[in-house]
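Handing you this structure, nothing more for now.
With one protein chain removed, the remaining protein chains of the complex are shown where they sit.
A and B are the chain letters, set down in written order, and residue numbers restart from 1 in every chain.
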Amino acid sequence: MEATIPLLKVDSAGIRFGGLKAVSAVNVELFPGELVGLIGPNGAGKTTFFNLLTGVYVPTEGTITLNGENLKKLPPYKITRKGISRTFQNIRLFSELSVIDNVKVAYHSLAKHTIVGSIFRLPGHFSGESDMDEKALEFLRIFNLDHFKDEKAKNLPYGQQRRLEIARALAANPKLLLLDEPAAGMNPHETEELMNLIAFIRKEFNLTVLLIEHDMSLVMGVCERIYVLDHGQLIAHGKPEEIRNDPKVIEAYLGEEVS
Amino acid sequence: MELIQQLVNGVSLGSIYALIALGYTMVYGIVKLINFAHGDVFMVGSFVGFYAITVMDLSFIPALLLSMVTCAIFGVLIERIAYKPLRNATRIAALITAIGVSLLIENGLIYVRGAQPEAYPNNVLPMDKLDIFGVSISSQSILILSVSIILMIILQFVVHKTKIGKAMRAVSFDSEAAKLMGINVNNTISATFAIGSALAGAAGVIFGIYYIKIEPLMGVLPGLKAFVAAVLGGIGIIPGAMVGGLLLGIIEALVSAAGYSLWRDGVAFIVLIFILIFLPQGLFGKNRREKV
Partner (left out) sequence: MTILKKSKGFWLSIVVALIFFGIMQFFIANGMLNPFYINTLMFIGINIMLATSLHLIIGITGQFSIGHAGFLAVGAYASAVMTMKLEFPFIVAVLAGGIFAAVAGMVIGIPSLRLKGDYLAIATLGFGEIVRIILLNIEYVGGASGMQVSHLTTWPWVFACVMITVIVIRNFTNSTHGRACISVREDETAADAMGINTTYYKVAAFVIGAFFAGVAGSLYAHNFYIIQPSNFGFLKSFDILIFVVLGGLGSLSGSVLAAILLTIVTTFLQDYPETRMIIYSLVLILMMIFRPQGLMGTREITALFTHKKTKGDQKDGSHNTVA
């Protein structure tokens, strides 16, 4: 599969805050349909790297291209519309909105009815809204959240909130899905369910998935390839078994819990 | 020479802004709250000074001290009653409360004593004209400036050399960590309000002596402008508030000197909007980014 053109190509990208190099000279290539892990000790720059990919931060060096298109200086919402969608390490749902409305927000960029159409309740408004309703409900069914649809997002149990965040990210119709520690705070059973779900949606929606995870065993189990970040730099990448035996990785994790 | 005269006026006015701005900046630094009522503490200080001078027949320094002490107590009361219950509330809730407290103080005072203005007696400080390089400067301006500078030096000393100052800096840096290190966060916050309010009280007395006329709504505009000064210097940064205050005073004086005195009150807000857009961290601030 590596013979095809990469979906995402990160070419020696990095960012510095003042004098501090948070991430530097990172090269990453993701191919269509892959499930790739990004690991590294705390503070290695994993989330910063996600922020670079999604346009929250503008890289101070290097380039990031999606399907050959340079993403430099695009604002986050445009990058999302180009096909990169994400979840957050510390769940960021729209807590006062209902579960289904959370998903509908992600559909917004696909909506065809305009502000004027909605204000005057033109026919386009009704068809557009009911269309969104149906699609959003479909997603909730996949994630087993449909019976909570009118509940406020903040009232969902923690595990469900994580799932809802993934559902919302998927609704934005990404080609590349970035998951930032999706299993954080979950028990082993929930984690396993989640991993099955990720495997399922990846097939179903033809996705490429990049996964940040702290739990090494989990990443080793599901990812086809793994990138390892430490102190803002890539120190290794390869198949799980190669990573497991890489002396640099072991050293980086030394003192850290390798669970 | 006219210009230099105006600059001197600007510096005097600026030092009043600076004294008020210090309270804003310290409180913001420590509890991230724009204390809208701060301008009203300044007003209360001015009235306390007025009554101390006219009714109690005190001279300048005792009146200044009395006003400072009263305002310190007043500031702590405001903090304990209105703001403390909101320590963990949203920023908007805290800001609305601050607006409420401000309106309450103003209208409470109007309710008690009416809205009519008072005039400070003009013999509190000697009114000699000093001739310096051909510019005549009133001794009052010089005294006011000296008092402001002395207060600011004392503040620097308190913040950098005393235990409570260290605690204040620690809490403003990271209140959770400070708590873990055994610092009494509540007392530190109260102390910050006390010091900030005392400075506002001093500014109130100085304002009264310099501008004579005082009234219950007098704190609103200087309060807002002092906030602008604090933002200009970089909110949360003590030297920034001083420089910001002086700078704003000078800018206003120059606008008046240029013949646009009716626009003077607008300038501060234009400065504010420009600063917020182009240099939101202020002159002395460091750029902080939100964590995602």
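In this text, contacts are C-beta pairs under 8 Å (C-beta built on N, C-alpha and C of every residue); 3 or more make two chains touch, one makes a residue touch a chain.
Not measured: the values here are computed from a predicted model.
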item	value
Interface partners of the hidden chain - shown chains only, full complex considered	A, B
Candidate in contact with the missing chain, chosen from A:151, A:192 or A:215	A:151
Options B:95, B:158, B:185 or B:283, residue touching the unrepresented chain	B:95
Touch with the omitted chain, as defined above, among A:25, A:56, A:137 or A:220	A:56
Residues belonging to subunit A that touch the chain removed from view	54, 56, 75-77, 80-81, 85-86, 88, 91-98, 101, 104-109, 111, 113, 115, 118-121, 125-126, 128-130, 132, 150-152, 154-159, 161, 168-169, 172, 184-185
For subunit B, the residues touching the chain missing from this view	33-34, 82, 85-86, 89-97, 99-104, 106-108, 110-111, 115, 220, 224, 227-228, 231, 262-263, 265-266, 268-270, 272-273, 276-277, 280, 290, 292
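The rule we apply is simple: only the chains that are shown with their structure count from here on.
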item	value
Averaged-CA centre spacing for the pair subunit B and subunit A, given as whole angstrom	48
